[in-house]
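One chain of protein is taken out of this complex; the other chains stay put.
In order of appearance the chains are A, B and C, and numbering begins at 1 in each one.
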């Protein structure tokens, strides 16, 4: 049993880590931290886990890197950006493997970090060591990683559907548009008027237009896939569900078609590309027939649903994805990375 | 007091017509029809209107064109497409003005109608006589109309934000993308499993991809605005709210800019274009400063909110609109047309 | 046009007062105050009212009793308890009529106030002058009032269904149970984790068991109706809707019946009692036939729906009521009181 700790376990993705790791067959959760809940048990803070045999004994502590390093081999950080990096440094020095769910180690460039996060990177040296924790793309690197930067929820929903297409040069890397709809848990467990029930229920609204922070991470990864600098359009919207992200992507195929036959011919290439990329992936499902993604099909799971349509009227490729922002978009994917780097079955604790 | 009738008053847009017209200071509702509710009073079918003084006396009848023509000067049709046209013919012959909320008279071409609605148009001769009931564009024609084809909910949400830009040639008419999110009332009051509470709540899903019926109407109107044939990309999504449509439009400005200054210069033209088009419109509000549209600001009203952003990173113009699909997207707009053609103040019964 | 001011207009009931009073045909809103929004216009703070002709000119100010007294004849207080009383004193001294939506002047006894609100009453002398603003019961007194204590949302939902029965001695005043379900706006526009979207959505929970503050007010009024001291059981629950309170009352009829015939005979008395009390009330609707209350029938209106059933199996009377907690349960009822004391038609601005 690997010993793991969760730092910042009182937010939504921290809570989801608690759920997944408590039930994971090959790990033991030895510490959960939270400033505001220190001293309380997991059963008290999260009554939904109270039936778990360990929830009554496991008690929240103040976050303290030294103590954590003594207790755990792997430490998950579910902290705000900026703060996460400050914890990562001493933990890594003490020999822990760190899986960070914040944005702190996702970018390779401290300049881009500063442009999008409005402060100097707290530990720029670590950027070179970190591995972007998108298993379907970086499985080999994750296996060897000491610091995993687990991807953001929006980036996951955008990158998994586009990466194989960019890699195979089936779409034009310029002019990509990603239109995303997110449940309110994406905003975190923060006491702000904007996220009150009455402000979100019976409401739909865009935000962060046109330069949301997640753009930095999406574009860096897309550029790597395409082998050239990619700049995209990204529009997030807040919708009244607890969980789920639905992303609709507008893409330009590299081949021109003007009728159903032309679209079908190019469609065979798209299908083959996705087949090659995802037929054996346990957590990506490319839908067949008339089915379209629906967040309710993936909520609570680590699965992503993808569907695509070629439109002979416009010559465009439309790709749609659905994921649970807290699972495949955050904590589930972080556990998937842990499974890989520990040599566990990749689906352990996730099905 | 003008005498008006509502045919098909038991659906969501029919119910909204009942609400608006019962409270309208210059009309008298003389008939409401519904096959399934015939014999019951408005108070019985719609308890929320039971406090209205007329709701206890006003009784649903079977739809009968002859009787309706005797009782009303203006008849609103809130019927499925195909059926609406069959009612419109005898009503117009009997001298009624018809305001149709279905898709039957929105297109000029019976061929396009057949392509999108999969049956021959039931009354092709009337297509020439009908006026597209978008007051901000066709106010003059509505004034003289005998048959108003009130626009669809999605088309309204797409056309009002784009019409002035196309007309002024500030955007490229090719390559337009409209990504729309609609509340469930858009699907009508139909007993179908797909629209049950548990199937829609905690769910977000695209549908009708890539060729939704409303495309026909959107493209015909955009083509008229642009003076050339326009083909667009349109993706509707279903989200768990009762009412509201939020549309995000991705547009290509005709001028190229690559920095904030260039964007600002072109932005002045966009601002001036919207100012000219909508500064004096009672039901279109172009937002200022940092505000972005939110359906909760317009639900229950005939108002549309519009905001726009130029993105110097991509060179694109993003325009977002919010409306109540049952008011500005259906029944409110139909009443606005009635106000115009009756010579009432345009906001009568709508504020 | 009467000049009115709204103090504390940034909360949910304050916002609802703004909506109702801006559209009221016989008043002019001359001031709206809010510490956090001072300087902004109504249109900026509440975009949903931006289409109202006065919303752009009407600007929030800091609350200042002296200035308010100069500008308004009637002042609505939508403030927390304790704070409201402090404002009421100088306003009344300056000659304003005060309609207070807080709990500060609802009780006759400063001792009971202290027991339930945990601090000394800030202005005990005013308790004698205040009139409990339940128009269906105290219409005559409201007409002459200088200080109206507008009832709480839960108390209204409990008192209107029970008052006539207690008054007519048709039910036993002992052993009454009120089980209430409230929408989240009842908790106010407060930035607290408990009322975040993700904490309320897909959640149902009781709270304040067994001694909620509103008990004090309910029991004082019930005691007045019954002519003896009444102690009741009251259990509020939070449910995921924006607005609406549904209360189910369990009552013991004074007559014993054991079969349908006996129940029907006693039912005639209940029906007659409600008929006498509410047949001519504009804002109380006793449902007939099989209909049961539903909050969706009253949301956005000042109406209360009431239905009752006698159960021959248990001998009990079940009464159910539905109201909008922000309208009949707060701001609408306050406007109704204003209409009465100003001599306006009682339904002015409320239908």
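In the analysis below, a residue touches a chain if its C-beta (ideal position, glycine included) is under 8 Å from a C-beta of that chain, and two chains touch if they have at least 3 such contacts.
This is a predicted model, so every value here is computed, not measured.
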Identify the visible chains that the left-out chain touches across the whole complex. A, B, C
Which residue of C:38, C:292 or C:351 touches the chain not shown here: C:292
Considering the complete complex, of A:12, A:113, A:234 or A:283, the missing chain is touched by A:283
Of the residues listed, C:44, C:64, C:141 or C:203, which one is in contact with the missing chain? C:203
Please give every residue of subunit A in contact with the chain that is not shown. 47-48, 50-52, 202, 282-283, 285, 287, 291, 294, 296-301, 303, 305, 351
Considering the whole complex, not just the chains shown, which residues of subunit B touch the missing one? 12, 183-185, 189-193, 195-202, 240-242
Even though one chain is not shown, subunit C touches it at residues 175, 177, 179, 181, 199, 201-207, 209-211, 231-233, 235, 237, 239-244, 246, 248, 250, 292-296, 299, 309-311, 313-314, 316, 318, 320, 322
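Here is the rule we go by: only the chains that are shown with their structure count from here on.
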What is the distance, in whole Å, between the centres of subunit A and subunit B, each centre taken as the mean of its C-alpha atoms? 38
Starting from the mean Cα coordinates of subunit B and subunit C, work out the distance between those two points in Å. 37
In subunit A, the residues touching two or more other chains are 199, 201-202, 240-242
